[in-house]
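The other protein chains are all here in position, but one chain of the complex has been omitted.
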Amino acid sequence: MRAARVLLRPVGFAGFGLLTVVLLVAVFGPVLWDGRATVIDTGDLLAGPSGEHWIGTDNLGRDLFFRVLVATRLSITLALAATAIGMVLGVVLGAAPMLTGRRVARFITSAVNVLVAFPGLLLVLFFAVVFGVGARGAALAVGLAGAPAFARLCHTLLSGVSERDYIAAARIAGVSKFRILVRHALPNIAEPLIVNATMAAGGVLLTFSGLSFLGLGVQAPSYDWGKLMQDGLNGIYVHPLAALGPGIAVVLAGLAFNLTGEAFAAAFGIDVIPGVARVRAVRGAAGESAGPAVAAPDPEPGTVLSVDGLRVTIPGARRPIHAVRGVTFAIRDGEAVGVVGESGSGKSVTALAVARLIEEPVRVDANHLVFAGEDLMAADDPASLRKRLGTSLVVVFQDPMTSFNPAHRVGPQLAEVGRFHQGLGRRAAFARAVDRLHAVKLREPERRARQYPFEFSGGMRQRAMIGMGLMGTPRLIIADEPTTALDVTVQRQVLALLGEVRGDTGAALLLISHDVSVVTEVCDRVLVMYAGLIVEELPARDLGTLARHPYTRALVAAVPDMETDLTRPLAVIPGTPVDPSDVPAGCAFAARCPLADDHCRAVEPPLQADAAGNRVACHKAGWPLPADSAEVTV
Amino acid sequence: MGGWTPAAVPPSAARGLRGRAGDLWSHRWLRFALRRAGRLLVSLWVLVTASFLMIHLVPGDPVRAALGPTAPAELVLARTRDLGLLDPLWRQYAGFLGNLLRGELGVSISTRLPVGETIAQRLPATAQLAVAAFLLSVLVAVPVGVVMAVITRRGKGRRTELAFTGTNVVLGAIPDFLVGVGLVYLLAVQTHLFPVAGRAGPDSYVLPVLALAIGPCAVLSRIVRVEMLAVMEADYIRTARAKRLTPWRVQLVHALPNAVTASLTLGGLLLSSLVAGTVLVENVFAWPGLGSTIVSSIVSKDYPLVQGTVLIYGVGVLLINTLVDVVLALLDPRSTIGES
């Protein structure tokens, strides 16, 4: 369970341990030690540390160590009370906009926004004036002062949840606002709220001790840690422990709350950096043999990219994930090769691995990976390799909206290639960038180059991205779903532009796409990937008619096009894609294949080439599919 | 085909694109300036009104509370009349606003000195402290956060990461006044390197500034690291790497500006709370600034003085917030548009 996982981490263990101790002392401290904390020893006033009084005595000769222990209860109680006040008020204020009308909601939100701009301590002082000096007033003051921050947090979290479609669905189903808040919204923000409340309790504890330290909080004869510190500060020259002792108690208690909050946050996955948490735990299974040590055949002349036995392994929490399990293919100069497959088939990872854009701790192995005569696996000369790759290998990514740096203007982002790989000056590089934007048919390239990416539409950005590739002389364009995020008319233009660019430069293309029809239209050859392997390779024009792998045939038949027979149900691929961390023995597609038999489930079919150079990995390649494959639920 | 070219240019976008770029920009900046100024004015009004109401929210008779139970009734009445507390509320409010516009903040109950004068005398000491601490924490936190992000990226340097986060959590849990007390003990009482308290030579600044800066610095460096790590996973960083730039250029030119933008958004609040932190630190170091004034005036119930100092602190914080927003807008042009 989660709680167990929290406790097993060092941070969680320390946090919960410390918190338990602090709470136990708070509950039992006054009962056990009140006597020793209040006994007045007139013979031992303001004494330093001794065997009898570990951190000395105060001006009435009372033992400070026990006073610190006994003060735990008041300090913690006040902190928790103030946190509760702040949190309840904050949640009410933060959630109110969801229940009220638009106008009231806007008023509350802007009021909270104004209040939250003032630091907590200032609000505390303000309320301290209003409520007067003392423990009760201070608790109210600290609580009220914390409310705006909680309200803002709660509101932000709720706004995020409110955009989810399940809230809309509940509204459409006639569920009341209040019930939506209680049943759908609050439970889904509970975790970050708990984390923040825990952390806030630590912060409130510190604020409180600060108030008492200033003399605005707890008043004599009551005492909390802050009050003890205030009393001790005057004597800091004589015996510093009198001030530092309660200080240490404050820090320990604050740490207890903070560490517990951190542990919760880690367990709930809040604020964990994306991509890192998943990949973090296990380093790659190093020392794994690099597959069959077959001497790689020298790439044929006229081959721009030659990949042999490419494997990509992502270290997983439990076991490594084999995203790509040995992929071999080549691309000739000027050729367009498509890669199709479902999500999770390893097609995008293949593209990134070929472009050498995969970073540690993900491992890339290959028998060889040669681009334009350059061995990409032997990174012995990074500087010159960078220069050559930077000008001849172009990568176009899927999402044009996020692939440009939002903080820089577009022109300089293109010009970087010229400045760092082609030895151009700032001005010359910019001029070339403008020229390249013109080449990709952006109107007013001068002006466009001086704009930020957010001023471009998706299609324009994808053009600019291609233009960035044209700063050099591309020999290979790797395009990872370049049109998936675009509308069909824009998609058409971007594909046409890619075609023109290839016509002008003679660059080859590796096009990754889930869209069979796009690949069929643009590419010469198609690689079909399933579960990290190429299962079929054939000319693109034959994809719809001559495919022999049952997966390829199903993939083509499952997508309706403008000629699909309307009287029959669409073909369906039953079952779900293979979990890449748990690939079964035998053919990975066997579980979903209508032709599969025991042989398929036991022996992995090799990828075999026929006379025409087409390849297929299937024991039953080309067998007729059962006429009526029963529809099975996905 | 060929007839259909205007496809998908939404009317509004087309209008925007046709306008000259300069117009568009000044228009956006003007809108941003107006919106931000409006928010500042509303916040100021809330602040002024709150500090006006503060004295009326005090339960019982504030003047009696200030002068103590032994003060003669005539004196209390006279002071009450001096403070204008006998007038109807709206007239008091109008008078308060009028005085504010003339720069008058009233007269202290206890010292009988004009509040404005006291504040003018004490503000510079506090401002110096806050500005120095602000600069110190930013100058240290940003490089530390960036370096930590680079060292500990993607599960590398696990021990460094643990040490960094650990130190951060501990430092974050120590309140600034306690840091002050600790520093006094270590560097003034034990080793006599720096003066214990007071504001004299440059060396007297070291401990208070440190005490004030360490906490925010720890939190800010942690934020910078987290933001930097997040930014390093962004698509545009992959683009930068696809351009085969050197790792340094990718990190400093492509990642850092975005990370700083995001950090500032979160760190802005933190830095304005640093201003309030001066209250406590000044009390530790007997610093002759506004912080000690506000505390002593709260304790002695010198309400006009409290009003004045709360106002000044509030204005300071609001100005800092506005400054952060303007810097953000300059660094990240999207935010000026995004808000609209």
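Letters A and B mark the chains in the order given here, with residues in each chain numbered from 1 onward.
Heads up, the rule we're going with is that a residue touches a chain if its C-beta (ideal position, glycine included) is under 8 Å from a C-beta of that chain, and two chains touch if they have at least 3 such contacts.
As a working rule, contacts and distances are computed from a predicted model.
Within the choices "NADH-quinone oxidoreductase subunit H", "AzlD domain-containing protein", "ABC transporter ATP-binding protein" or "Fumarylacetoacetase-like C-terminal domain-containing protein", the name that UniProt assigns to the complex's undisplayed chain is "ABC transporter ATP-binding protein".
When the full complex is taken into account, the listed residue touching the unshown chain is A:Thr520, out of A:Thr350, A:Thr391, A:Thr520 or A:Asn614.
The chain not shown here is touched by just one of A:Leu305, A:Leu497 or A:Ala588, and that residue is A:Leu497. Residue A:Lys441 is the one among A:Lys387, A:Lys441 or A:Arg601 that touches the chain missing from this view.
Residue-wise, the contact with the chain that is not shown comes from A:Gly174, picked out of A:Gly43, A:Gly174 or A:Pro221. Touch with the chain omitted from the figure is made, among A:Thr38, A:Thr77 or A:Asn188, by A:Asn188. Residue positions on chain A in contact with the hidden chain: 164-166, 168-175, 183-184, 187-188, 332-336, 342-343, 441-443, 457, 459-460, 487-493, 495-497, 499-500, 502-504, 508, 514-518, 520-522, 524, 540-541, 554-555, 558-562, 564, 566, 569-573, 576-577, 631, 633-634, in rising order.
Operating definition for what follows: only the chains that are shown with their structure count from here on.
Chain B has its Cα centroid 30 Å from the Cα centroid of chain A.
Residues 110, 114-122, 125-126, 128-130, 132-133, 202, 206-207, 209-210, 213-216, 229, 233, 236-237, 240, 243-244, 247, 250-251, 254-255, 258-259, 262, 271, 273-276, 279-281, 283, 355, 357, 359-361, 385-387, 389-390, 394-395, 397, 399, 402-408, 416-417, 420-421, 447, 450-452, 454, 457, 465, 468, 487, 489-490 of chain A are the ones touching chain B in the complex.
If you check the complex, the residues on chain B that touch chain A are 7-8, 13, 21, 39, 42-43, 46-47, 50-51, 54, 57-59, 153-156, 169-170, 172-175, 177-178, 181-182, 184-185, 189, 196, 226, 229-230, 233-236, 238-246, 249, 253-254, 257-258, 261, 269, 272-273, 275-277, 279-280, 283-284, 294-295, 298-299, 303, 306, 310, 313-314, 317-318, 321, 331-334, 337.
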